[in-house]
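One protein chain omitted, others in place.
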Amino acid sequence: MFRRWGKRTGNVLALALLASMTVLGACGQSNDGGGSAASPSAGGTESASSGASASPEASSASGSNKLVLYSALNEDDVIQLKQKFKEDTGIEIEYLNLGSAGEASTRVQAEKDSPKADILVGGSVEFYQPLAEQGILEKYTSPNAGELDAKFNDPNGFWQGWYMGVLGIVLNKERFDKELAPKGVKEPATWDDLLDPAYKGLFITSNPATAGGGYIFVADQLFRLGEDKGWDYLKQLNANVHHYTPKAGDGINLTATGEFVAGMSWAHDIVKSAKQGYPIKVIVPQQTAYEIGGVGIVKGGANAENAKKFVDWLLTKEIGEMNTKMSNRYSVRKDVAPPEGMTPIENVNLVDYDRAKAAGMKADVVKKFTDMIGTK
Amino acid sequence: MISSALRKTWMDIKKLKHEPALAVVIAAVLVTTGFFVLWPIVKVVSFPRPADYLQLFTNARWFQAALNSLFMTAISTLSCTAVAFLFAYAITRLDIPLKGLFRFVTLLPIVSPPFIVALSYILLFGRQGIVSKQLLQANFDIYGWHGLWLVQTVTFFPYAYAVIYGVLKTSAVHLEYAAHNLGATRWQVFRHVFLPLCRPGIAGGALIAAMNVLADFGNPMIIAGNFTLLPTEAYMQMSGWFDLSSASVLSTALLLPALGLFLANRVWVGRRSYVVVTGKESSLRAYPVPSYVKWGLFACCLFVALFVLAVYGVLFYGAFTKTWGYDWSFTLRNLKYVSAKGTELYNSIRYALFSSLAAAVLAMILAYLAERKRIGVNRLLDLLAILPGAVPGVFLGLGFAMAFNRAPFELTGTSAIMILALTFWNLPTCYSACLAGFQQIGRSLEEASLNLGAGSFRTFRSILLPLLKGPFLSGLAVSFLRSVTCLSVIIFIYSAHTSVGTVSILSLVQNGAWGGASAFTVVLISIAFAVLAATRLIPATQDRRSL
C-alpha cells in the first residue's frame, strides 16, 4: 500500500507538473507572442496576431496566403466556403465559427486593440453598423456591388450585404392535417391567419427581448399594420402563443417534433430542418420582414488584401448560387434562383422595413411588449 | 473587537517570518488566486455605468427574472439536497442491490452538456412526450417553472450528492449505537445524532447545488417557457444583442445572491468540524433500518435512476436515428459530424484533464493552508477558493475575456486561457472536497508524523495526501467531467484552434441538427467516461480503503 501509493503519487504529481507546465508554457508563449512549444494548436492565431501588430502592410504586400475569418454562419457552410475559396484563389481560410452574430461582434469588440480576425462574415448587417461606428471595420466597396439593390450596400461602405433571409411560418403538417384540417382550418398563408383561435396554445414564437428574429417579427407587424393596429395584432396573437422562446430558432425543432403545430422563425432555418425529414413545411407570408446578411473587413487585420478578394468573391454569381443551395437563403443577386421550396423573392411582398427606426424604437417596443405579455 | 482581530491577524502573519518557504507559498497562492479570481470579477462588475444597474429595478422583465431566479434556486436546492441525501444514505448505509447503477446515475447528469439534455426532456415529458402523452395519457405541460424544477433537480442533485456522500461515508456509526443505547428510537437517532453530524455535508451539498441552479442557463433556455431567469437573460443579451453592458449588469445581479448563499452557508455550518479519523481505528457496521424503510428508499432511488436512464437513453437512442424525435429508424449518419471534429474532441479531453488536475492540486494546497495553518489570512484564502463557485460560468468566462486581452496579460486565443478559466471554475468543487477531507482527519495524525521526523512537506505527502486521496480524486473526477461538458465558461474565450466539443454541440443544436448533436454528446460522454475508467479515477472503484 505504502509503496503502491508512492508510485501512484508519482504519477499524479507528474501529471500535475505536466499540467502546470502546459499552463506556464502557454502563458510564456502568449507573452512573447511567438513559439508554441506546449500547445502547437494555439500557434496559428498567435502568429497571425503578432504579424498584425508588427507590420500589417508588410505581410499583405508579401502576398500572404491566409485569411482569418470570424463567422456567424452555420459551420457546414463555412467549411464549404473555405474549400471553395481555396480552390478558386489558393488562399487558406482559418475560421472561427461563433454561432451567432452577437457573439462574433462581442469577440471582435473585445479584440479591438489587437485584432485577430481579417474579416467578419454572416449575421445581420444591423450588427455591423455599430462596429463601423466604433471604427472596427475597414471601408471597402467591391466592384461587384454596383449591380445590387441599394439596400444591400452600406452607404458608408463599411459593410456589404451578400445574402438575405426572410421570416416565415413553420407548420407541422402531420399534426395540422390530423387536428386542425378536420376543423376546416386552412393552412396559414399570411401573418393574420395565425390569429385563428384554433392555434391557441399550439403556436410558438420567440421573445423580442432576447431574440433578434423575435424583434424583427414584432417590428414587422408594427411597420406592416401601423403602430396601433400592429399592437392589436400582437395582443391577439399573444392569446395563441404557448410561450416565447429565448432564441429565434428554438421554435423550429419544437414544431418539427410535434410539440407545437406552428411557429415563427427564419425561413432558411425552417427549410433546413424540413430537409432532414421532419414533417414540416415553410410558408413565407406576404409582408414579411427580412434580414440582410453582411460581411465586413476588420481594420488592422493581417491579411487585408485577401479580405478584399474574399468580399469580391462572395458577390459572384457562382458563390451566390452555392450559398443559396447550402444555406437556403436568398442571394442578393437578382440572377440567382431562389432556394429550393421557396417563392422567388420578387413574388414576396417584403414589408418596408426601416432599419434605423427599428433600432431606435427597440427599447420602448421591448418594454411595451414585456408589459403586454405580463408573466405569461 | 475588530482592531483586536486585526492585531491577531497581524501577529499570525508576523510569525510567518520563521517559515519563509511557507510564506512564499502563501504569497504565491494568494497572488495567483486573487489575480485569476478577483480581477476578472472586477472587470465585469466595473464594465457597466452605475446608471445601467438601475435598470435591474426599472426593467420589469429583469426584475421578474431576478425574483424567478431566487425562487427557482430555493425550490431546486431543497429538492436537489433531498434527492442527493436519499442517494447518499442509500448507498452508504443500506444493504441494497443495484448500488453500482445508483452510483452511475449520480455521475451521468454531471456530464450533460447544456441544451441537449433539455431536448430529451421535451421528447419524454413534453406535450407530445413519449412518457407524458403516450404512456400516461396525461395532459402535462413541461414548459414553465414546474417542468424546470423537475429538470434542475435531476440535473444538479449529483453535485450535492458528491459532497453529502463524502460526509456520510465517514460519519461515526458508533455515536448512533450510543444514542440507541440511551433509548432513542430510530427516528430520534436520525434527527438528533445522524442529521446534526451530517450538517456540514448537507450544507455544503446544498450550497453547490444552489450555485449551479442559480447560474444555469442551458436548461431554462429550452424548458422554462416564459419563466425568465437571470442567467438566460444575461446569456441572451450577449449572444442575441451583443449588449455587454446589460449582460454585465445581469451577471452581477447573479453574484449577490450567490455571495449571500456562500455567507449563509458559512454562518450556518460555522467552523464546526467533527473529527472522525483519529488514528484509533474501529469498524462497526451501520445500524440496520427496518426493511420497509429500506425498500421504500430503494424504490425511491430506483425511480430516480430509471428517470435519469430514460432521459439519457433517449439521447443515446436519438444519436442513431434518422430524424431526432420523429423518424426513429437506425442510422450511423450522425457520427459523421463527430469524425470531422477530432481536434475539438482532443481539446476537450486535454483541457479538462489539465484544468481538473491543476484545480485539484491548487485546491489541496489552499485547503491545507486554510484549514491547517494559522496564518492570519485563512478566511481570505477560504473566500478566494470558494468564490469562483459563486460566479456564474458565463460571467467567469466573460471576465477572463475582458481581463486578459491586452499586454502584459494577453492570453486571448491561447490554450492557457482555456485551461486557466476551467481551472478556476473547478477550484471550488475540488476545494470543498479537500476541505471536508481535512476536517475529518484528526490533527494528531499529522503531529505523529512530524514527531517521527517528517517535515511539513513530507507529512503532507505521505500522510495527508494518501488520506485525502478519496476527496482529491472525487474532486478531480467531477471537475474533469464537468470540464469536458462545459460550455458557459469557454463560450467567450475559445478560438479557432482551441475550440472544444461542446462548442460543436452548440452549433449543431443551433443548426437544428439534433441527431448530430446527440451523437456528438454521446461520443463526448463516452470518451470522458473512458478516460476516467482508463485512469481508474472513478471514485466508486476506489473504495478499497474507506477513511
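Going by the order they are written in, the chains are A and B; count residues from 1 in each one.
By definition in this document, a contact is a pair of C-beta atoms (placed from the backbone, for glycine too) under 8 Å apart; a residue touches a chain by one contact, two chains touch by 3 or more.
Criterion: contacts and distances are computed from a predicted model.
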Notebook entry, point to check: The hidden chain: which UniProt name fits, "Phosphoribosylformylglycinamidine synthase subunit PurS", "Carnitine transport ATP-binding protein OpuCA", "Segregation and condensation protein A" or "Formate dehydrogenase"?
Noted result: "Carnitine transport ATP-binding protein OpuCA"
Notebook entry, point to check: Pick from B:L94, B:L445 or B:I527: which residue touches the chain that isn't shown?
Noted result: B:L445
Notebook entry, point to check: So which of B:G34, B:G144 or B:P466 would be touching the chain we can't see?
Noted result: B:P466
Checklist line | Interface residues of subunit B (partner: the chain not displayed) | finding: 18, 277-283, 442, 444-445, 447-456, 458-459, 462-463, 466-467, 469, 545, 547
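In the analysis below, only the chains that are shown with their structure count from here on.
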Check: Between subunit A and subunit B, what's the gap in Å when you average each chain's C-alpha atoms?
Finding: 32
Next item on the list: Can you check the complex and tell me which residues of subunit A touch subunit B?
Entry: 1, 5, 9, 12, 15-16, 18-20, 22-23, 25-27, 29-31, 33, 38-39, 41-46, 49, 68, 74-76, 94-97, 99-103, 105-107, 109-111, 113-114, 116, 127, 209-212, 242-247, 249-250, 252-254, 256-260, 269, 272-273, 276-279, 366-367, 370-371, 373, 375-376
Note to self: Quick check: in the complex, which residue numbers of subunit B touch subunit A?
What the structure shows: 59-61, 64, 119, 122-123, 126-128, 143-144, 221-222, 225-226, 232-233, 236-242, 244, 322-327, 343, 347, 353-355, 357-358, 360-361, 401-402, 405-408, 410-416, 419-420, 423, 461, 465-466, 469, 491-492, 495-499, 503-504, 506-508, 510-515, 545
